[in-house]
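One chain of protein is taken out of this complex; the other chains stay put.
As written, the chains take the letters A and B, and residue 1 is the first residue of each chain.
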Amino acid sequence: MTVSAAIRPKSPIERLLASNSWLVFAFLYLPILLLIGFSFNDNRNVGIWTSFSTRWYGEMFQNGDVMRALRNTLIVALASTVVSTVLGTMAAIAMERFRFRGRGTLDGLLYLPIIIPDVTMAVMMLLFFAQAFEMVGGFVRFNFGLGTIALSHIAFNISFVAVVVRARLSQLDGALEEAAADLYADRWQAFRRVTLPLIMPGVAGGALLALTLSLDDVVVTSFVSGPGSTTLPVYVFGLVRRGVTPLINAVSTVMLVASMILVGVSLLFQRGNRSPDQEEGLT
Amino acid sequence: MTDAAVSLSGVTKHFGEVIAVAGVDLDVADGEFFSLLGPSGCGKTTTLRLIAGFEFPTKGSIRIHGAEVGLEPPHRRPVNTVFQSYALFPHMTVEDNVAFGLQMKKVSPHEISDRVRRALDMVQLAHRAGAKPSQLSGGQQQRVALARALVNEPEVLLLDEPLGALDLKLRQAMQVELKELQERVGITFIYVTHDQEEALTMSDRIGVMSEGRLLQVGEPEQIYEHPTSRFVADFIGEINLLPATVVDSGTVELVGGHRVSATTGTGAGTEVTVAIRPERFELYDLDETVPDGSNRIEGTVARRTYYGDVFYYDVDTPAGRIEAKEENRPGIDHYEHGDPVIVVWHRSAMSVVKD
Partner (left out) sequence: MIPAPTKTARQELERSAESADSRRGLLISLPSYVYLVLFFAIPFGIVFVYSFATRSRTGRTVLEGWNLDSYARLGDSIVREIAFRSLVLAVVTTVICLLASYPFAYYIATRRPAIRNILLVLVMIPFWSNFLVRTYAWRVLLGTNGPISQLSQLLGGEEIRILFTNTAVLIGLVYGYLPFMVLPLYASLERMDWNLVEAARDLYASGWTAFRRITLPLSMPGVIAGSILVFIPSLGAYVTPALLGGARTTLLGDYIVGQFLSARNWPYGSALSVAVMIVMLFAAILYFRAGAKNA
């Protein structure tokens, strides 16, 4: 697509668009950069710069609460990503390649978690577990904890993975799977040798999305967690309500840089896997 | 026909309300190069897909060398397909693509590499064995698709407009190559196309389809010289179609009352169409002698178009406007706009068709 002819180069409008874009980029990145900068501030008073120091990082790694929250976060994120990616991919394949009774219902069920706000989701899961514990409390001892958090994350992540994988599946040339069948592959062999390798970027994209949503989640987690099962975002959220401290800056920077590296790596990985004529974004 | 390579009996395919294939009966002989020819939407591709197994027939039976396969899934049929879009697996090399079918059939790795090499040699792409499809040109991809199908030594090879995406020169070259390949390998080819030139030059026999029906099956010469329906006459080559009424078994009456001799098999009064190819006409001056036994009609040249090697004359006659084609050779008279001429043709050079 040659678009350059649609806009005369260096016209005043062109310059306006360019400056607007730089402003937006600045708007997007400055807060992040400032935050990272301030995490190295020696001053206890966050806004006023004194001198460079890494003491807050040191404090962070020695803080038991922070480390515990980090461990919980990783456990939950890993578990929910793996399970939701598998279930979401299976759902996507079922929806895109098969006709079965109840397909319409599943379609609706898959879209709902995407459109409801996390507050509603949090309420739903809280009530569900509260009610469930009451009902089985006599037989088995369940409680709010990492399990309930993971189960809740999976509940909304399945849909997001399914959407991404479905998009990828629908772009796949149907003739490829026909060709595999024509060449004596039964359905399972065709899936394993043709379909699956070709939707891998989609599956990876869905997994990344699930991971990110799990790491981002505050409300749902705080509703269904119990004592000792706090995750990092919830922990930070709790701290912040009580006031800004440099320790939070350090923790935030670590979370930020980690997620940025994760995204950067996966984007590079995807770009390498992509065939030349696939240019769309990850949504 | 005993043990035809492919035998279709009363094959019908409905897609909901739409009837894509309506009661097709067809026998394709062993080792034949058979083409299914027709305009878009006529059902030729659907028929091919029914033979391949990508669709199941609503009614009718499909036999390959005598074995009923109508409801078998594609991976259990002894046929292979060359797709219009080639459908090469983008994540596999050329070599892996060609080897795929053999791997599915659990052929030994040693034999696989041997057969793959020979298949690639046959299409002159052995030097690109390690390339990915996206790195190949359209013509090369097409040949890989061919090798991938043929390496499995199928009983029948199905080709769905395989040359459609190629430019003219390449297409013509590939037509020759495909024909030679088929003759060498001896496998039955069923070839779907909407290009009648392609069908005429390559096929042993052609089946013309329209609106789900198989209208006529025959050798190219048969189809061209003696179309049995108006559609086939019109679809193949250029033709003049003149409405007429049957007078008796040897005469028809054209519009305007002019009677010409023709072989008709139908009763008097039937409305028919007289079909004559432009090159079957000869134009004579009014004072020239016309050979005995020919049909003739007088008219005036309305337009002359020069094509270098031929002249096209549009001649207005009482029976309608006639298009005649004459070679641009020394010794042949040329006519101008407004010249009166006699349009002459032999009664064997025309067909009388209904609908």
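Simple rule for what comes next: contacts are C-beta pairs under 8 Å (C-beta built on N, C-alpha and C of every residue); 3 or more make two chains touch, one makes a residue touch a chain.
Just so it is clear, the structure is predicted and the values come from calculations on it, not from any experiment.
**Q** Considering the whole complex, which of A:Leu112, A:Val136 or A:Leu196 touches the chain not shown?
**A** A:Leu112
**Q** Of the residues A:Ile93, A:Leu146, A:Ala180 or A:Ile199, I need the one that contacts the missing chain.
**A** With A:Ile93, A:Leu146, A:Ala180 or A:Ile199 as choices, the missing chain is touched by A:Ile93.
**Q** Looking at A:Val82, A:Leu172, A:Met200 or A:Met255, which makes contact with the chain not pictured?
**A** Among A:Val82, A:Leu172, A:Met200 or A:Met255, only A:Met255 touches the chain that is not shown.
**Q** Where does subunit A touch the missing chain, residue by residue?
**A** Output for subunit A: 1-8, 11, 13, 16-18, 20-21, 24-25, 27-29, 31-32, 34-35, 38, 45-48, 86-88, 90-91, 93-95, 97-103, 106, 109-113, 115-120, 122-128, 131, 151-152, 154-156, 158-159, 162, 187, 208, 212, 215-216, 218-219, 223, 233, 236-237, 240-241, 244, 248-249, 252-253, 255-256, 259-260, 262-264, 267, 271, 279-283.
Just so we're on the same page, only the chains that are shown with their structure count from here on.
**Q** Let me have the rounded angstrom distance from the C-alpha centre of subunit A over to the C-alpha centre of subunit B, please.
**A** 56
**Q** Per the contact definition, I'd like the list of subunit B residues that touch subunit A in the complex.
**A** So the residues of subunit B in touch with subunit A come to 52-54, 73-76, 79-81, 83, 85, 87-91, 100-101, 104-105, 134, 148-149, 152.
**Q** Once bound in the complex, which stretches of subunit A touch subunit B?
**A** Listed in rising order, the residues of subunit A that touch subunit B are 173, 175-176, 178-186, 189, 193-194, 197-198, 275-276.
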